[in-house]
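This part shows subunit A:
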Amino acid sequence: MTSLINKKYSLISGSEAMALGAIYAGVRFFAGYPITPATEIAEAMSKLMPIKGGIYFQGEDELASINAIIGASWAGFKSMTATSGPGFSLMQEGIGYAVLTETPIVIVDVMRGGPSTGQPTLPSQQDIMQAKFGSHGDYEVITYAPANVTEMFTLTVEAVNMSEKYRTPVIVLADEILAHIWEKVFLPENGEIPLIERKKPKEKEKFATFMPDDDLIPSMPRLGDGYSVLVEGQLHDEFGFGVGSNPEKSAKLVNRIVNKISMHKDEIAKYETYYMDDNPSAVVVSYGSVSRSAKDAVIQLRKEGIKIGYLRIISLWPFPEVKLKKELANVSKVFFPEMNIGKYADYFRVLGIPVFSIPKLGGVMQTPLEIIESIKRVGV
Partner candidate 1 sequence: MLEVAEKYFRKKTRTIFCPGCGDGQVLHYFIDAIDQLKSENKLDTKRLVLIGGIGCSGWIPTYINVDVMHVLHGRAIPVATGIKLANPDLEVVVFSGDGDNLSIGGNHFIHAARRNVGIKVVMLNNMLYGMTGGQLAPTTPHGAVTHTTPYKSVDTPFDGCELAKTAGATYVARWTTAHARELVIAFREMLLHKGFAYVEVISQCPTYFGRYVLGEDNPSAILTYFLKNSVRVDNLSENSDRIGRFIIGKMLDITKPTYEDEVWDQVKKLKGVI
Partner candidate 2 sequence: MIQNKVTKYKFSVIIDQDLCKGCEICVEKCPFKVFEMSNIVGGYGVPIPQAIREDKCTGCNVCVIFCPEMAITIKKEA
């Protein structure tokens, strides 16, 4: 696997693609803990990090891992961790801390069957709401859902870039299928995908650790460079001093943290469409591995002469409401297959379009035929 670093294209698994993507993006600190089905990402990183001059740290638990990458990020390293459902639950406090202290980190959740210990070796899409609402308090995060091995590489790069740009934790929701599937991937050359670095502070005098610019994003100093930063987990002012007992200042901070991301909803939004040119009134919407079946279902239905479109959401959060409303302006029926009880379909109703959820539990993906049958039962 180490020989892949300089190859142009390869047959690799999703986990390896994710590791290679992280390294391409400049990640040089990975903290992990073995958990099925994300262990291969940790193993790949343990092999690749030292070769690239980076650190692999195996924490004593997921709590150590998430907190270690927060520390490493403040020490100047792009950092990442990978886990699955049970570990993702443990990391929520750390994610909340990274949100409030505006620490750029990437958290990968390779979703498996839940709840609790669940089905360690089977996929699901059950954690998508946890990515948005997992930690306590009000906040907004960016979340991506890859659907093939190439995206396991490219969306990891995008996640690292967005975490640096917006100074926020970014979550990548893969699942067991994507982690273990092998596909042919054309690895990009160095420089082909531009990399984004965190905003560096300009002057040291009167430096305020959390003073935002007009885009609501503060510049980020590095520990040890003499800025005397005060990184504070309590609600704070621009200098890091606590303002918890001041309602106006407290509200101001939380509003800024939320608006920092939601203000840029449209720039962050990512989705792809097929068969939408003739303005179909029915669309199959999906994300992640299920979209592979969904696309096949749409292709088959089109062959039968049924006018139906396909939309795959790539950035799950923040919810790209404006762009989706525009894209689906002429749509009166949405079919939404998911490997959970219909969570994102529920949320999708915010757009005001009738949504027919096609949920599936048990740890097996919907087949194209199952999706087609569900659609035909309702009628297009």
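Heads up, the rule we're going with is that a contact is a pair of C-beta atoms (placed from the backbone, for glycine too) under 8 Å apart; a residue touches a chain by one contact, two chains touch by 3 or more; residues count from 1.
A quick word on the picks: all candidates are chains of the complex that A comes from, given by their letters.
What you see is a predicted model, and the numbers here were worked out from it, not measured in a lab.
Within this complex, subunit A touches only one of the listed candidates (1 or 2), namely 1. The touching residues of subunit A, when paired with candidate 1 in their complex, are 2-3, 5-6, 29, 31, 49-55, 57, 59-61, 63-65, 67-77, 79, 93-94, 97, 223-234, 240.
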